[in-house]
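What follows is a short report on a single structure.
With one protein chain removed, the remaining protein chains of the complex are shown where they sit.
Let's look at chain A:
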Amino acid sequence: MLPASTKDIKMAEEIKLFKVKIDNISVEVEPGTTILNAARKIGGEVVPPAMCYYSKLQGSGGKCRTCLVKVSKGSDADPRPMPKLVASCRTTVMDGMEVANITSPEVLDARKGVVEFLLLNHPLDCPVCDQAGECHLQDLSYEHGADSTRYEFKRRTFDKVDLGDHIKLHMTRCILCYRCVYTADQLTEKREHGILGRGDASEISTYISQSLDNDFIGNVIDVCPVGALTDQTFRFKNRVWFLKPVDAHRDCENPKCCGKTVLWMRGDEVFRVTARKDKYGEVEAFICDTCRFDKKEAKDWIIEGPRKIERNSVISQGHYVNTVKPKDPLVDVLDGRQPKLLFDIHSESKVNRPDIDLSKINGPAHSDDFKK
């Protein structure tokens, strides 16, 4: 009996937990928890998707509206339902609250609408986008998007911008989640970028054409849910699902950097370094730019072992059987001779003319276009 009573006393000392029901699943959470975090405590399908909320960034969330849920009962004290759908990432739970996420057709309909809005001006250039395979928008549209778009107009485009040596901004893909702005605000010494303009013309930008070179600014690449901010040292080097992520660490000189990273390797080559992300795509701890951009040798790191990847991710398709770089078979085929460059296709071919810009040709290219 004694252990039970001590347990009782201990329980009484703790703060009273709020009972919340999300899609008829009960969960007890601390007061002040948001609906989204309560749902994450349950896990599984009831977790609303979040494109702009980031638990490590203060003040984030509420903007993308993908996490809208229906509060069918406000609390035990005030059982009235909330009149509108609420952003679950910014609404705190009340005792006795009942929330409908995937059980509410209204929520699913609204979410479908939001996904359509997010994709409205998105270029859908996943085949050439470095983020493909680890893109939240890709996952979101796969789960909640429509088969085709109803948008018949020209999509808005922006020029690509170099934000310093390491970061490329491709604003056309941006969904304006503001995560990078909060990251720069809260992690780096000074924020040099933000949102310029208004409405659908608003853009992430620096004022005017600054380069971002703070110690921790590389983290904006990790927090970006889409391919708007990409790593210049990794751009177009490889598809992420061909790489083998391994956990690694090093003693970083920067006191604020944890030094715990994921190396994306192929054979013994390190293609890129990122922070470790949890199953919601949020980094566990931020890393400094030295770790991210400058330590691209396997010898810089102490490799811990393969990174656990969620089974539903395309990255989990990679198996760790060939950790050595595959041998080039060409030399064997040629009986040990080294391959010789016979001719450069650009100089030989009649149609491969770099001076003709295919995108400037009206309609499909015709042989006449190359005779000029």
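Here, a contact is a pair of C-beta atoms (placed from the backbone, for glycine too) under 8 Å apart; a residue touches a chain by one contact, two chains touch by 3 or more; residues count from 1.
Keep this in mind: contacts and distances are computed from a predicted model.
Choosing from "Phosphonate C-P lyase system protein PhnH", "Diguanylate cyclase", "NADH-quinone oxidoreductase subunit F" or "ABC transporter permease", the protein name stored in UniProt for the chain missing from the display reads "NADH-quinone oxidoreductase subunit F".
Considering the full assembly, A:Ile175 is the residue among A:Ile175, A:Ala248 or A:Cys288 that touches the omitted chain. From the options A:Arg90, A:Lys237, A:Arg266 or A:Lys296, the residue with contact to the unseen chain in the full assembly is A:Arg90. Checked against the full complex, the one of A:Asp200, A:Asp268, A:Asp294 or A:Glu310 touching the unshown chain is A:Asp200. By the touch definition given at the top, chain A reaches the unshown chain through residues 61-65, 68, 84-85, 87, 90, 109-110, 113-114, 116-118, 120-121, 150-151, 153, 175-176, 178, 194-195, 197-202.
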